[in-house]
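One structure, as structure tokens, below. Some questions next.
And then chain A:
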Amino acid sequence: MSVALQVRGITKRFGGLLAVNNVSFEVQDKEILSVIGPNGAGKSTLFKLISSFLRPTSGEVLFNGKCISGLSPHTVARIGVVRTFQETTIFRHMNVRDNVIIAHHLRASAGLTGFFLNSKQAIVDEKKFGESADEILEFLGLQECRDEIALNLPHGHLRALGIAIGLATNPKVLLLDEPFAGMNHDETTKAVEMVREVRNRGVTVLLVEHDMQAVMKISERIVVINFGEKIAEGSPQEIQENEKVIEAYLGSEDESIGI
Partner candidate 1 sequence: MKTKNFLSLVAGLALTMSPTAFAANDTLKIGFVGVTSGAKAAWGISNVRCMQTRAKWINSEGGVKIGGKTYDIEIITWDTQDNTTRAREGMEKMVQEGIHYVVGPNTDPTAAAVRPVAEKDGVMYFPYAFPKELYSQPASNAVLGMIANYQSGPAIYKHLKENNGVKSVAFLAANESDALSQRAGGVSAAKHLGLKIIAEDAYQSDTRDFAAVVTPIVEEEPDLLVLSGVAGGTAPLIIRAARELGYEGFISAETAQDAEQLKEGAGSLANGFISVGGASTPEIRSAKMEEFIRRYTEDHGKYDDESNTKVYALEYILETLKANPTAIDDVDVFQNAMDDFEAPNPFIKGDAKLRYVGSTSFGQKRQVGVPMVVTEYRDGKFETLFVTNVD
Partner candidate 2 sequence: MSKKFLFGVAVFLLIMLVLVPQILLATDRKDLMSVATSIALNSIIAAGVWLTFYIGRINIGQGAFALLGGYVSAILIVHYDVSFWLSLPLAGLACAVASVLIGLPILRLRGVYFAMVTLTLTEVGRLLAQALSLTGGPKGITNIPPPGALEFFGLTIIPDFAELENLRLGYYYLAVVLMIICFAGMWRLVNSRLGFLCRSLQQNEELASSIGVNVTHLRVLAYAISSFCGGIGGAVFASIVQSIYPNTFPIQESVNYMLYCFLGGLNYVFGPMLGTGVLYLGWDFLFILGQYQLLVYSTILIILILFLPNGLLSVRLPGMKRV
């Protein structure tokens, strides 16, 4: 196994506030790795740093040995590191299939002019994207609502749509932003399966999550951060037994470690 993503001493400061402090870890190729931590621990900042939506104050993120920090998000996506968003971030007024089709943007072989002039390549692209979108929708169990306007989708489907959009970009690393938040038990079980399937397609998955139960079920390794610092890293088993982690979670009232 090789290393897909390397986070090296990454730090983010907002004014006087140190949101992420010197965090380092590695993500192996085709692994499912979760980043967890209590509320306000700096998870989402870290997430944005990795997907390059934020520029680190210091430190860097390497993908296949190349630094991707400081590149614009679309360039990072082009390289193969793609993030998803929490549920409301979809193309709300498009139908589900269009949402997925447009996410194939990176696979396009025709240029903008080609699209404008409707060149042969563009037509081929368009057809390919449609087929691929149908396939992804089928894969994630969304085929029935493919013509629905995204805005009207129920909760669980929105998550799936988010992942479908991510998948359509053909990522090498998929960063999932709290994919299980707000789901009930059954939905979570299904979603966990879905994420596994995604990994089985050969995609490295890094997720930031709240739901401990799901995390424990799905992750191969877990990184725990608190107050912006990494406090533990290891297999789910190791994390559950880690004193520091337990303390961190007990320290914050509204979180349960969920074992």
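A quick word on the picks: all candidates are chains of the complex that A comes from, given by their letters.
What we mean here is this: a contact is a pair of C-beta atoms (placed from the backbone, for glycine too) under 8 Å apart; a residue touches a chain by one contact, two chains touch by 3 or more; residues count from 1.
Being a predicted model, the structure only gives us computed values, none of them experimental.
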Within this complex, chain A touches, out of 1 or 2, candidate 2
Per the touch rule, the chain A residues reaching candidate 2 in their complex are 51, 53, 72-75, 77-78, 82-85, 89-94, 98, 101-103, 105-106, 108, 110, 112, 115-118, 122, 125-126, 165-166, 168-169
